[in-house]
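The complex appears here minus one protein chain, its other protein chains still in place.
Note that the chains are named A, B, C, D and E in the order they appear, and that numbering of residues resets to 1 at the start of each chain.
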Amino acid sequence: MRRMPYVNIKVTREKEPVTPEQKQQLIKGVTDLLQNVLGKNPKTTVVVIDEVETDNWGIAGETVTERRKRGE
Amino acid sequence: MRRMPYVNIKVTREKEPVTPEQKQQLIKGVTDLLQNVLGKNPKTTVVVIDEVETDNWGIAGETVTERRKRGE
Amino acid sequence: MRRMPYVNIKVTREKEPVTPEQKQQLIKGVTDLLQNVLGKNPKTTVVVIDEVETDNWGIAGETVTERRKRGE
Amino acid sequence: MRRMPYVNIKVTREKEPVTPEQKQQLIKGVTDLLQNVLGKNPKTTVVVIDEVETDNWGIAGETVTERRKRGE
Amino acid sequence: MRRMPYVNIKVTREKEPVTPEQKQQLIKGVTDLLQNVLGKNPKTTVVVIDEVETDNWGIAGETVTERRKRGE
Partner (left out) sequence: MRRMPYVNIKVTREKEPVTPEQKQQLIKGVTDLLQNVLGKNPKTTVVVIDEVETDNWGIAGETVTERRKRGE
């Protein structure tokens, strides 16, 4: 059974950027996963990646920037 | 009957940028559409446009950057 | 110039539901708008509509449910 | 390098539902993919799946419900 | 300086539901927070709450449903 899938991946933007090759791997990997698990037509699978500054990402009540300063 | 609408439009950021005039047209057009179809009060209609790098947008298992290289 | 668009429309779920015909009108209208303003290929335009309970939608610090009780 | 990932997967809700086992496979698969490609700590990887009614999903200007009626 | 804010809160739907009163508290609390920290006009602050089934929420590679079975 075909389904229409849309996937949004958000990751923090760190000192080592996510390379175009890694983005291509993520997009290919997610599309294959949806096809394998749900039998979806990969032609209509849309994937959008958002890179988010560490100042703009919080976990456990503090920004990732603060956590990185402590080496976490 | 009034409804509260929120609309998010994501488009790829291509060589020719989306101009401020086009953004204004999209925002006006979507707001009018919601008013015409659903009778919504346009005052509370919020529209947010996200422009996404072609490296970060995938369809059919590959990035739009790769598709553009092949002229698609 | 072709672009890949994705649109998400969120509206409150009120006593009078949004009918399938209205949903079809919204989807057609947004797709046409993107084609007219940005010259996009409508084939790859994806639109997702979310209907949100009035308890779950807040504006100006209170739920829409509360506003409806006051006739707003 | 660790990154904080958040993934949202939207799929249409069709006659054959997505089973809990399939959801578990999607969540495991995406988490593994992010770890393999980006070296992320899987502990902080969050995945949210949304199932969307076919009336509420549009592609190419029409609802998926309409497309299903034509056998597409 | 006024800013336009939009906030989306996603929480798992557990056995004890989030009550309308708790939703009202979340909406009021977030709106006040944005006003206090950023000086925003609360009139234009929109908050949308999504409740997500535990089958549809994954962390660390498994669904919350599975974690709940183990008492986590």
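Throughout what follows, a contact is a pair of C-beta atoms (placed from the backbone, for glycine too) under 8 Å apart; a residue touches a chain by one contact, two chains touch by 3 or more.
Just so we're clear, the structure is a prediction, and the values are computed from it rather than from any experiment.
Colleague: With touch as defined up top, name the shown chains that contact the chain not shown.
Modeller: Its contacts among the visible chains are A, B, D, E.
Colleague: Which candidate, D:Val11, D:Leu33 or D:Val46, sits in contact with the chain we can't see?
Modeller: In the complete complex, the chain left out is touched by residue D:Val46.
Colleague: Kindly note down the residues of chain B that lie in touch with the hidden chain.
Modeller: These residues of chain B touch the chain that is not shown: 20, 23-24, 26-28, 30-32, 42-51.
Colleague: Name every residue on chain A in touch with the hidden partner chain.
Modeller: 10, 52, 55-63, 65-66
Colleague: In the full complex, which residues of chain E touch the absent chain?
Modeller: Given the touch definition above, chain E has residues 1, 3-12, 14-16, 18, 22, 25-26, 29-30, 33-34, 36-38, 40, 44, 57, 59, 64 touching the missing chain.
Assume only the chains that are shown with their structure count from here on.
Colleague: Identify the chains adjacent to both chain C and chain E in the sense defined at the top.
Modeller: The shared contacts of chain C and chain E, listed by label, come to B, D.
Colleague: Considering A-D alongside A-B, which chain pair is linked by more C-beta pairs in contact?
Modeller: Looking at contacts between chains, A-D has the larger number.
Colleague: Farthest from chain A by Cα centre, which chain is it? Let me know.
Modeller: Computed centres place C farthest from chain A.
Colleague: Centroid from C-alpha atoms only, then distance chain B to chain E, rounded to Å. What do you get?
Modeller: About 25 Å, centre to centre.
Colleague: Which chain B residues reach two or more other chains?
Modeller: 4, 6, 10, 44, 57, 59
Colleague: If each protein chain is taken as a node and each touching pair as an edge, is the resulting graph a line, ring, star, complete or other?
Modeller: If you draw each chain as a dot and join those that touch, the picture is no line, ring, star or complete graph.
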